[in-house]
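Only one protein chain is missing from this complex, and each of the others stays in its spot.
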Amino acid sequence: MTTAPAPMPHFNPRSVGRVTLRWVGIAGLLAFLVAPMVPLFIWSISFRWFYPDILPSEYSSRAWEQVISPTNNVLGSTWQTTLIALLVTVLSVLFGVPAGRALGLHNFRGKRIVEIMILAPIIVPGLAVVLGIDTMFIRYGLSGNIIGVSLVHLVPTLPYMTLVMSGVYANYDVDYELQARSLGAGRWATQRYVTLPAVFPGVVVGALFTFLISWSQYVLTLLIGDGQVQTLPILLFNFARSEPAIAGALSVVFILPGILVLLLSSKYLSGDSAAVGGIGNI
Amino acid sequence: MTQVKLSGLTKIFDAKNPPAVDQLDLDIDSGKLTALLGPSGCGKTTTMKMIAGLLRPTSGDILFDGNSILSIKPEERGAVMVFQNYLLFPYMSIADNIGFGLKMRKVSKKEIRSRVTDMLDLVQLPGFEDRKPNQLSGGQQQRIALARALIVEPNVLLLDEPLSNLDAHLRDEMRVLIRRIQTEMGITTVFVTHDQEEAVVLADKVALLFDGRLQQFDSPDAFYDTPRSAEIATFFGGTNFIPGHYQDGVMKTDIGNFKAPHSAVGDGAAMLSIRPEAIELGVGGDNSVAGTILSHVYAGRYARFQVKIGDLEIEAITEPGQVKLFGDGDTVPVNFAPDKIWILEANSTPQPVGADSAG
Partner (left out) sequence: MKMRLTEKGAQRLSISFLLAPALAVIILLFLGGLITGLLRSLNYFPLIGLNDFNFEAYVAIFTDNGFIQSLVLTFHIAFTSTLISCILAVAAALLLRPAFRGKRIVHFFFSLNLTIPHLVGAIGVLYLFQNSGLVSRIMTGLDLISKPADFPAMVFDPWAIGIIIQYVWKEIPFIGVIVLAILLSVGEDYESVARSLGANRWQAFRQVTLPLIMPGVVSASVIVFAFTFGAFEIPYLLGRTFPAALPVLAYQSYTDVDLAARPQAMAMAMVIAFISTLLIMAYMKLSRVYIRE
């Protein structure tokens, strides 16, 4: 053992500078991300906000009253948007979970083609397909109503749900089911007590984001809804140029489910999960 | 050849927790192989990362040949660390992995190629240039990681658990290889391990750390023969402890008085320690007491006996033939050879014998 000199606290100005730089960077990043929300919120509570005032000269709850007033069509529109999103979510789960299971658990001939077919609707922009779909839907009377709009929303949501579930099932060990069967569980009991609990968190996260993708859909609704189906984004777009106060308030309403979904699912959400890949569609 | 000196080296990650490394002083001999030994979480890897410059010490100093190197960036220290899980860059070929350090030093491609070939010969994997890391076994990856470090001719080579991810026979091969290369190249080498056997077999000197503190820095045999505490003795395998009073070279205990010329402490309350393999059954003499055999295990290369002496139970490991001589319930003389007894501080709290049940 040697006798050491009294320990000196180690201080490095370079590393202090780097830490400061990091915080400046983080602050800048967050400011940039929050910035577009700021005028929306201010507009929603403003009454008079003329150029060049940085803040409104008068505030009012007018826009919010209009948004929640039953005489206005905002409430009806919110309800309609929710209804469509729920319908789309149910259908996506019903069709997407089995398909995800097939892709995640099994290898089969033609799997590559199936994967491409599932991936294609996520990458091919909605506008490229919706014009053709519109032509078909007009013929079959699916244009201008909720059913048609819900169906067309399946184009981005169903592949997304399938991909999420395929990822979930890929990490699921099917031997659990065999173990359950050997312990005397029937086919349905196995699904109910073994498989479902294992994949349930994935289904929930997938369903939440499916809801959100449908909730945020603009161009598909615009074309297939044909002015008859006025979801929130359609309304929001119409107010954006003419009524900034109402557009501001509507925006706040419009982003609430997303924040809620993120709070509910943040512990499952990481960049390597398929859940993130599909969010490119929101 | 570089002499490394740690002086009051301390690392605190979180003020709420005790220091990961606490006031560590260590003189690491140049050109020798030194082990940093300790249970997981004792601060050994942290110490190594500080030497490599990958972690900044909270306080204290690190000196290479007498000069502080704290302000020198990791890439300029010449202290190269080989990680436990090898960390070969997955997208690079083996040749590119080994040549990485030379490429960073802007060595010509031609020279890199020829030195990579030399290195592959050295680690006995000739012709592996164009393979990818995922095509190699764990042992081969370990050799490549070693070659990648050695090619830059480091002043100090730092190996983090170099053998722990290998299975038994690869471990022996790797031991031999590390020892051979280290002796040939004479690089000051520090390696981290949690396995006392590995430390003893490989190292010239062992530094034992518990909870970030240096317990003992010695040659390997000293940890067996003259541990500084009961805790250290326990870490190096099961030992029998008998409390008592030490005076004038004699240890007085409840089960008798023993001559004990070697001691870590002066006169007063003390703890006698003796390894199970040092206890002789059926041998009488001055340092012998009577004991009753409680049970025994035949283990092929040795035999193990549980022996009751007074109220104490001790363990003896003998050559296997002794199971034929003594049976359970027999009363036999039990000899404590004076040279094998080591007297420790009384207030250290020994683990009960047999807590370390490794055979």
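Letters are used for the chains, namely A and B, taken in the order the chains are written, and counting of residues starts over at 1 for each.
Note that contacts are C-beta pairs under 8 Å (C-beta built on N, C-alpha and C of every residue); 3 or more make two chains touch, one makes a residue touch a chain.
Quick caveat, the model's predicted, so the values are computed rather than measured.
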Not-displayed chain touches, in the whole complex, chains A, B
Who touches the missing chain here, B:11, B:44, B:115 or B:148?
B:148
Hidden-chain contact residue, picked from the options A:94, A:170 or A:196:
A:94
May I ask you to list the residues on chain A that touch the chain which is not drawn?
22, 25-26, 29-30, 32-40, 42-43, 51-54, 91, 94-96, 98-99, 101-103, 106, 108, 114, 116-136, 139, 151-152, 154-155, 158-159, 162, 212, 215-216, 218-219, 223, 233, 236-237, 240, 244, 247-248, 251, 254-255, 258-259, 261-262, 266, 269-272, 276-277, 279-282
For chain B, which residues lie in contact with the unshown chain of the complex?
49, 52-54, 73-76, 79-81, 83, 85, 87, 89-92, 100-101, 103-105, 132, 134, 148-149, 152, 158
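In this text, only the chains that are shown with their structure count from here on.
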Could you put a whole-Å number on the gap between the CA centroids of chain A and chain B?
54
